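I'd like to ask you about the structure that follows.
With one protein chain withheld, the remaining protein chains of the complex are depicted in position.
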Amino acid sequence: RSLEEIFEARIARDEKIEPKDWMPEKYRKTHIRQMSQHAHSEIIGMLPEGNWITRAPSLRRKAALLAKVQDEAGHGLYLYSACETLGISRDELYEQLHSGKAKYSSIFNYPTVTWADMGAIGWLVDGAAIINQVPLCNTSFGPYARAMVRVCKEESFHQRQGYEIMLKLCNGTPEQKEMAQDALNRWWWPSLMMLGPTDDKSVHTEQSMKWKLKRKTNDELRQQFIDQTVPQADILGLTIPDPDLKRNEETGHYDFGEIDWEEFWQVVKGHGPCNKKRMKARVDAWENGAWVRDAAMAYAEKQEKKNLKKAI
Amino acid sequence: RSLEEIFEARIARDEKIEPKDWMPEKYRKTHIRQMSQHAHSEIIGMLPEGNWITRAPSLRRKAALLAKVQDEAGHGLYLYSACETLGISRDELYEQLHSGKAKYSSIFNYPTVTWADMGAIGWLVDGAAIINQVPLCNTSFGPYARAMVRVCKEESFHQRQGYEIMLKLCNGTPEQKEMAQDALNRWWWPSLMMLGPTDDKSVHTEQSMKWKLKRKTNDELRQQFIDQTVPQADILGLTIPDPDLKRNEETGHYDFGEIDWEEFWQVVKGHGPCNKKRMKARVDAWENGAWVRDAAMAYAEKQEKKNLKKAI
Amino acid sequence: MNNENLYNYILSIADNSLILAQRLGELCGHGPTLETDIAGTNISLDLIGQTRSYYQYAAKIQGEGKTEDDIAFLRLERDYKNVLLVEQPNTHFGYVMGRQYLFDVFHLMLMNELLKSKDDTLAAIAKKGIKEVSYHKRFSGDWVKRLGDGTEESNQKMQEAIDDLWTYTDELFDLTEADKAMIAEGVGVDTSKFKEQYYTEVSDLLKEANLEVPERKYFTRGGKKGTHSEYMGYILSDLQYMQRTYPNMEW
Partner (left out) sequence: MNNENLYNYILSIADNSLILAQRLGELCGHGPTLETDIAGTNISLDLIGQTRSYYQYAAKIQGEGKTEDDIAFLRLERDYKNVLLVEQPNTHFGYVMGRQYLFDVFHLMLMNELLKSKDDTLAAIAKKGIKEVSYHKRFSGDWVKRLGDGTEESNQKMQEAIDDLWTYTDELFDLTEADKAMIAEGVGVDTSKFKEQYYTEVSDLLKEANLEVPERKYFTRGGKKGTHSEYMGYILSDLQYMQRTYPNMEW
């Protein structure tokens, strides 16, 4: 049997592939692309939420938001590390992000306009992310699967926390409830888009299914997200901004309206409301931090020399 | 008679000295020093008030504050122009300011902490400035005297406006009145210092008197300021933060407490609360604006060439 | 509310002036020359003056006894109707002048049409404003030319600003429900009528300024409907600071 056949058989048997194992070049590349995209999304995802840290309405919420953004940085860290096991450096990955070659989740190109967006992001965006990610806890590449176990656990905490922000708003004053409804109105459709293009437009599905980078199609995941989220909105007493949304008694699922795919592609191609702002924030952070990283490097080298001298 | 004697005689007859007239080098230097110091004070003085433009509590006040700061920039402009008639360029004057060689009024090294400071600065700081400046409307150097006529007219408008801000606060809620009292507490002593060191410490007085750069001594001006301001504070219902302040029935003037000259010299020497901040703001503005000034210059040259070509 | 559409229509014009004035107000004393500082303050002052006239009128239309300051300072972010263009930051002087120019050309065209409004108050505000706005446009246009056709560095910086700001120009011509209702009544201005003229005028000046006219299929919008950029919240937290911290007081 060819190396490739042995490899595919291992995956079929649900064995984990480890960094030192032989793997097809395409497997390696696909994993670098997907994991780094995931890592970049965590890092860029810090920005819209970071936007509300200084303005969080209570100390408890400020602390929770700080902790959440810190977790996201942590997720970025594991995922970059997992990527690095495939023989690419973090600097190269950053370079891909900063040059626009690598993508990140488009949802973070929308602005966080009110405090309720902190709730909506937790509830909807993290909710959709979990649906995307839970199957990855069993994906074939070991480091990715293990990172996802930890990520999913924390994401699910974030999702509950986001929902709790919404709940508090919806049980609050009319202004607060209106703020919550407004956030749902703005984040609903972009969240549905997070589950990816419809199956007929999705290019990577078949191969990804085989490698267990995907277990369900985009449309299945989207349906799952909607079915899970609608009852949660009911509890909040909020109206999902889709006049076509209706429970289908036959299928047991919710039917829903047309997604504005034109908007989706516009944002993916870099023309969303905040694409430039997000990228500028990252590139500025990187460039303004160059002297700091250089200093750390120089200092470490000096220390090493000193230790070497002592050792001799 | 020597040129110098003729010159002194002209001044004694209250004739104006004009830029093209002969003048002693010391006269020229003293005037450059004093006028540029005055110009710098106007420019630096924009910063503490500029600090409240975005936060002015009403549109009317925002407009008035913008207008006031604009006036100050205008004063800077006349005064630099007046200086330039003595054969020094505005860039050289800026260079003196930015290098710390030239001074500006120390009062602007205090922070504007509350909205009431906009009132206190108008009432006290502009008040003290007017007392310093009114005699200069009759000073011997023509361009300076003429600039001061316009400056004093506008300053006196600013002073009334500042007093009106205080009046509104003092007729307002207890919080507002407290804000006004607090501002008076912080600005009173620095305002007294604005009139300069006591006569025995003042170095330029005698020569300046002769040239009509000064008509009264610092201590006389300070007494005049206090005598004028105390009744205004009474109308406001505010307490001047000086337990020793008391009307002297014999002299008809107000006796007052010891000024903390150590603080005065500390701030003059660059160690006030905002010296570094003010200087950094000016130097940053200047350096960050270099490309803009270069562009304007390059553009003007190109236009000139074009016009020249047309003319030929 | 006597006439909600008119109220909203007035605000959508006035909020542009308020927020742009606020952005200019940040710059005071920090500009590249004394002369530009004076001009910037002056433009800010004009805009605040116009804002006051509009809000005073809006308060009257609203008929709830509110003041210009209530309207200026005490709305929630989602209730401000200004376009995204005017809230963009003072990244550098090229952005300041680019933003100003891209707004001024529109603003002057709007004023020229508003002059013919059946609403006498709006026509009167426009009449007074035209002179001011003409000056603004001359000032900002001159600077776009200077920077565009100045040095290599200034050309690059000005181009960068135009490229970034261009995406906010299309929104200037969006028509909200209030706009449409007011146009139908002969009160509001149908901005679509001069959209082409706007792009022609701006493009001509950009070319004269040795700048490339951006080609762009996608535009960013949202402000007119109250969905602002992330900058807006910070603008408002300063703008509203005093009125929020010391409620119900006079200044």
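The first chain written gets the first letter, and so on, giving A, B and C; residue counts start at 1 in each chain.
To be clear about the criterion, a residue touches a chain if its C-beta (ideal position, glycine included) is under 8 Å from a C-beta of that chain, and two chains touch if they have at least 3 such contacts.
Values in this document were obtained by computation on a predicted structure and should not be read as measured data.
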Touch criterion as defined above, residue of B:Asn51, B:Gln70, B:Gln96 or B:Asn132 at the omitted chain: B:Asn51
Which of A:Leu77, A:Cys137 or A:Val268 contacts the chain that the document leaves out: A:Leu77
Sole contact to the chain not displayed, among B:Ile88, B:Val113, B:Val230 or B:Ile259: B:Val113
Residues belonging to subunit C that touch the chain removed from view: 76, 233-234, 236-238, 240-241, 244-245
Footprint left on subunit A by the chain that the document does not show: 43, 46-47, 50, 53-63, 66-67, 69-70, 73-74, 76-77, 80, 115, 165, 168-169, 172-173, 175-176, 281, 284-286, 288-300, 302
Contact set of subunit B toward the excluded chain (per top definition): 48, 51, 55, 111-114, 175, 182, 186, 266, 269, 271, 273-274, 276-277
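Here is the rule we use: only the chains that are shown with their structure count from here on.
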Chain contact topology (line, ring, star, complete or other): line
Euclidean distance of C-alpha centroids - subunit A vs subunit C, Å: 37
Two or more partner chains touched - positions in subunit A: none
Multi-chain contact sites of subunit C, meaning residues that touch two or more partners: none
